[in-house]
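To start, the structure under review is shown below, and the notes come after it.
A single protein chain has been removed from this complex, and every other one stays in its place.
Going in written order, the chains are labelled A and B, and every chain counts its residues from 1.
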Amino acid sequence: MNQIVLIILAVMATAGRVIGLILISILTGWFLAYASIKSKFFENTYIILIEIFESVPVITFFPVVLIIFIDRVGGPLGVEMAADFLVFTAVVWNIWMGEYQAFKTVPREMVEVVENSKYKLFGKLRTLYIPFSIPRIAANLFPSVSDGFFYITVSEVFEVGIHTYQTFGIGSVLDTFVADGNTFLIEMSLLILGIIIVAIILILREFSKYAVSRYTLDNDAPVLKRGRINLRETARVFAVISKNPFSRLSRYYKYRENESHEETYEKKVKKQKYLKYIYAAAGIFLLILILYAAVSTIISVKYNEWMYLFSKTKMLLTGLGFDYLRVLTILLVSMAIAIFLGYYLAVNKHAELVGIPLIQTLSAYPAPIYFPFIFIATEPFMFSVFGGTANELYVLFLGFVSTFYYVFYSFWMGVKAMPAEYWEITRNLKLGYFKKMRKVIIPSTFPYMISGISSTINSAWGGLMIGEYWPHIYGTHSLYVHEGLMKTIDVATGTGNIALAAWGSFIFGIIVAIYSVVFTRKMMDLAQKKYVAEEGVYAA
Amino acid sequence: MVIMDVIDPDARIADLVGLLYVLNNIFNGKTDLYKLEKEMEVDIDDLMPIVYTAERLGLVAVESGDINISDKGREYIKSGMIQRKKIINNSLRDIEPFKTAIELKSFSLDDILEKLKDNGVQTFNNPDGLHDLEVILIEWGVYSRLLKKTDDGFEVNTQDQS
Partner (left out) sequence: MEAQVGNEGVSQVVLEAVNIDFSYDNGYKVFENINIEADSGKFVAIIGPSGIGKSTLLRILGGFLKPDRGEVRLMGRVLHEPTPEVALIHQSIVTFPWMTAEENVMLSMKTKNMDREKMEEKAREALARVGLEGFEDLYPKEMSGGMRQRVAIARAFAADPYIFLMDEPFAHLDELTAEGLRQDIYNILFSGETPLKSVIMVSHNLTEVLELADVIYILNNIPATVVGKVDVNMPRPRNPRNDDFNANLDMLYSYLTPPRKRE
């Protein structure tokens, strides 16, 4: 019985950590968002930093975290801070971005009302900005909660060389039970974690409904009549819409939008040339951060150690190539499934009613916790059929379950945000299934998909980091792939070769930052230029 | 089926003032409905709910395409805000959903919806009915001080009757 209490406490500790860190993100985000609407320079720097950090996998921070918190802070506090930091970097970007976008889209008229009454900073935040940001926070909470749980369990226990560091939570408690082989307690842990996650998801859904009914503006869903908003009808339309709060919530899901809400009297701001310098500066800052970790380790390292690291570089790059192939595979499979399943759920009300909460719960249930049990159950079969390739399939599967949700969620939000007129046109023109997908649905969900992809790729990397080298996944069995940068970093960390791990992360960081600036941003710009479906209807 | 006198769900009190002003000041109290429609640049959907409602309140008379302002209507325009509220307050008492509301004295939205159905009023018996009913009770009832909003519904105002 004592053990059950221990499990409950551990689950509470883990959930408390995730929720506490989300609250901290929300709180800090309000002030940062306010600072960025007040200063153009701060805004540009802030947004670029968010975008770069967001598209760099959380796991890249690990060596930095290990060195800073374990070495410099040390003790149980250092371990706790290391765990918290990892989770924080997983939850924070979505929320900060959502709050920033909310603050940017506060209607000019409402700002004028509070300015008219001479409100100071806290008055403005309390009466206008914070309430206005609530729907966007609600829309971005689901992915943040899932992300937070995903990393909390791996960050609660980690090994560096012969040292094992752990902090109290369901991840570390479960680790002990697995080591003891206590099946009953393992099952109880999984069950209790499941119950708590379901409870959190249910609370979040209620919160979303409340946020929509209380904090959204009617003119977010304009009812046009002879080119004017028909206020007589707004009350009624709102009543209809509020029956399905998620289709309204989807309007607040993060994706980059045009700042088309600016009024004519607003002074036009010249296109800023210093933007690209800020980009460069942000990139360099990030590299310095990683470099600091690497250098602070390497500085004590001798000349021939450097030679050793350089000699390993080619192997690291090959590994990275393999990993990119894995990420791409995972992404494509996830997208294919998300599109067909997401579409099915979006048009089928009954399936949606059951399907969405189920998927939300599954996504928040951390893959690294249940994965070993799937492994145990399927291992004999998989290896007898696929032989050595089974390892690779397991890793891809882990990547998939850790990532699928983000693609799915952003696609589903996109479908939900699609104007009703588009649905009617597809029916009117009797478009076939694939034509409808190709011409209407996929393009109009494109901005949402793109914004989901950065989260997706992050989690895919997280999945690989865990899966590519998993010693003693149960008993004497281990999971590992032949080639992969993540594996190399894992092995190096595990054997205490921090220099090599840091060097690997450094190279990884550079490539990913370049990829994010060159590729992700391009896609986002394209998405906002061409594919903002709402404007196709309401801009007229 | 009995045709009941019911406030139209689309009738807004601001429209009533507009209608009476235009009728009195521009048309000297009497005109054809089509001329009114032209003058106001409104559709029939926008015009008829308030015309019917104004007639049920006894503020105008509608007869074969003509509309006439009544004495009560003239009095309404000349009055200040408090007197106008009194006029509406008195005129609502025989019209649904307020007749039923007075019968119930204190009620939730579900209560009155149920009771209205029992009394044969079908206007609110549709998917948007509950919301329409709430808007009508607020727009006309609370505005004219006939009703008072409470935490879980409405209550007939007793102290404020004239």
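Keep in mind that, in the parts below, a residue touches a chain if its C-beta (ideal position, glycine included) is under 8 Å from a C-beta of that chain, and two chains touch if they have at least 3 such contacts.
Small disclaimer: the values here were computed from a predicted structure and weren't measured.
Within the full complex, the chain left out of the display contacts the shown chains A, B. Here the missing chain is touched by one residue of B:Leu47, B:Ile87, B:Ile112 or B:Val156, and it is B:Leu47.
Check A:Val65, A:Val114 or A:Ile197 against the missing chain and you find that the one touching it is A:Val114.
Although one chain is not drawn, the whole complex shows that of A:Arg72, A:Arg214, A:Lys435 or A:His482 it is A:Arg214 that touches it.
Residues of chain B in touch with the missing chain: 12-19, 21-22, 25-26, 40-42, 46-47, 50, 81, 85, 134-135, 138-139, 142-143, 145, 147-149, 157.
For chain A, the list of residues touching the undisplayed chain reads 107, 109-110, 112-119, 123, 127-128, 131, 134, 213-219, 228-232, 234-235, 238, 263-265, 267-270.
As a convention for this text, only the chains that are shown with their structure count from here on.
Each chain gets a centre from the mean of its Cα atoms; for chain A and chain B, those two points are 53 Å apart.
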